[in-house]
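A single protein chain has been removed from this complex, and every other one stays in its place.
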Amino acid sequence: MAEQLIRLTDVGKNYRKGREAVRVLDGINLGIDKGDFVGLMGPSGSGKTTLLNLLGGLDKPSQGTIEVDGKVVSALSQGALAKWRSGNIGFVFQFYNLLPVLSAARNVALPLLLTSLPASRRKQHVNTALRLVGLAERASHYPRELSGGQEQRVAIARAIVSDPPILLCDEPTGDLDRSTADEIMALLQQLNRDYGKTIVMVTHDPRAASYAHRVLHLDKGELGAAQQ
Amino acid sequence: MNRFTLIWRNMWRKPVRTLFTMLAVLVVFFLFTLLEGLRLAFSLSDLGAEAQERLLTSHKVSLIMMLPEAYQSRIARLPGVDAVSHSTWFGGRYQDHPEFAQYPVVAEEYLSLNAEIDLSEEYRQAWLANRGGAVVGRPVANQYGWQVGDRVPLKSSIWTRANGSNVWEFDIEGIFDDSGGGMNSGVLLFHYDYFEEARAWGKGTVGWYVTRGDGSIPLEGLMAGIDAEFANSPAETKTNTEAAFAQEYARQFGNIGFIVTLILAAVVFMIMLVTGHTMAQSVRERIHEIGVLKTLGFTSGSIFRLTVLEGLLLVLPVGLLAMLLGWGMLNVVTERMGAMLPGGLKIGTYSVVLGLSLMLAITLGSVLPPVIRALRLDIVALLRSS
Partner (left out) sequence: MFGWLTQTAALAALNLRSLPRRPGTAAVAMSGIAALTGVFAGVLSMATGFEKTMSGSGQENVALVLRSGATAELNSRFSGEQADIVRYAPGIARDVDGDPEVSAELFWVVNALSKSSGAEANVALRGIQPPGYGLRNNYRLAEGRPFTPGRFELIAGRGARNQFAGLEPGRTIRFGKTEWLVTGVFEDGGSVFESELWCDVNVLQSAYQLGNGYQAVRARLDGADGRARLEEALAGEQRLSVDVWSEREFYAEQAEDTATLIRLIGIPISVLMAIGAVFAALNAMHASIVARARELATLRALGFGSFPTALAALLESVTLAFLGGVLGCAVAWLALNGFQASTLGASFSQVVFNFAVTPDLLAQGITAALVVGLVGGAFPAARAATARVTVALREL
């Protein structure tokens, strides 16, 4: 049996909306193995993105604990969380979120600013990541000069450049046409299969979800039955 | 790529905007430097050590009233006096230029009392040998284009010659520099004997006395001693240090420092608004990106530092360049108007520190509010904003 990497115990999340407290997630218990590829589906407002944010340490649960690789991340301070994220999590967003003022290579290099790597090693990492996503020749292009699919590849390169064990993807194909989406999914699949990245992916698209090892359904803040 | 690249690229996000802001900063700090030069010129804060130690004795009622020539020997006899000499305001102008300082003096006495007058031996001898000769400070010679050997006419608003004319001619026998605080740099000196013989009235009187103590009595005591010597005489005196005297005179023009400060306030207000608006706008535009950076693991602290550094990079180099240009401008003005501004226009350490503090204040005042507001939001809210 594979080693368990992520462990959620009785996780709940409330938001305050005006005077009312809105319960977004409730009693989530979930384990994710190392090397797993988990799809997360559910209707709008079901709490998928909130769950992903909690996993990535962007947000903290109102109750329960989140453990990653034996570390209780839900108990970390903001500063410690930021440091932890830079070493453990790669994010891929629906709208890529590249910085428009930086070229593709520099966007990819961004997370490396948080490491103490020497410049030559950084460059090497960036090249490797860009080659991996098939965009080595676009390194000096700016985001506005790239197509949506290319932008998403750059975003993926940025997510993996510091070699984090976990990739969290929020609708990575939501803004792409079908064939581009397939390419992106193939890339994620390759990262999971060949490089052992543990991936959690929120998606609406059953076609994208079919790349996952298993799909979880979230409804009204509760986790439904797992499907293969 | 390093952090500087990130800052640099962010700064040039909207190149036109950045350029205009920089130009505004350039103009404003250029103006700031000129205003500082002006303020300092009128405050006479740096007249040199000599002016703090030499005493000036004038008529108690007003500087325009004359004192008897005979006072010199009485002052010289007082305890604690090392040397004493006298000058008189001549009130001459060259062509249509404004009045500048000319004093009829007893040459050797005056030169030994004013050791900061840097006159070469050759010039000194030439001047001593020529009764109608004069020596002049370099700023004046530069402005009027005078050279040694020139004969220059000065029209006095006060002194008429025995022949009824108020135009006096002098041979320029030497040009000197002022190695001290500049009290003497814009002066033309000529022989008292010549003046005394030629003037139509006021013979035997002088404008004021300059005294140097021998150090055996504190300055205050020496001042009181001189004034006591002439108390209850027809011409009572008032003695003060040269520096205090000059400052009192400058103050009579009105509170220039205050007026300049008011203008500076308006200028700073203007630049605060321009850069403040620009930076606030630029931070607002990238709230979403701040969310992305935080997602990638940048802490609030490091984002804060990046933004502040960007602000400083926008303001400091241009501001410093502007101060340098302003300083150059002051030098040009000084060169062109040496007779009117013998001390010259310059800025001091204080001005530089004040300028830098203003740059810092402007940057921080502009950057801090929007960035703090942005960093207060949690990542989820940052990412959600577009």
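Should a chain be cited, it is by its letter among A and B, assigned in written order, with residues numbered from 1 in that chain.
Assume a residue touches a chain if its C-beta (ideal position, glycine included) is under 8 Å from a C-beta of that chain, and two chains touch if they have at least 3 such contacts.
All values derive from a computational prediction rather than experimental measurement.
Colleague: Taking the complete complex into account, which shown chains does the hidden chain touch?
Modeller: Touch partners of the hidden chain, whole complex considered, are B.
Colleague: Which residue from B:Gly145, B:Gly164 or B:Gly204 sits in contact with the chain not drawn here?
Modeller: B:Gly164
Colleague: In the whole complex, not just what's shown, which of B:Gly91, B:Gly132 or B:Gly225 touches the removed chain?
Modeller: B:Gly91
Colleague: Give me the chain B residues in contact with the hidden chain, please.
Modeller: 14, 16-17, 20-21, 23-24, 27-28, 30-31, 34-35, 38, 60-65, 91, 98, 155-158, 160, 164, 166, 201, 232, 234, 236, 248, 251-255, 259, 262-263, 266-267, 269-271, 273-274, 277-278, 280-281
Convention: only the chains that are shown with their structure count from here on.
Colleague: With chain centres defined as C-alpha means, what is the inter-centre distance between chain A and chain B in Å?
Modeller: Once rounded, the distance between the two centres reads 64 Å.
Colleague: Mind listing the chain B positions that touch chain A in their complex?
Modeller: Contact set of chain B toward chain A: 1-3, 5-6, 9-10, 12-13, 288-289, 292-301, 378-380, 383.
Colleague: Per the contact definition, I'd like the list of chain A residues that touch chain B in the complex.
Modeller: 53, 56, 58-59, 78-79, 82-87, 89, 91, 93, 97, 99-102, 105-106, 109-111, 113-114, 119, 122, 158
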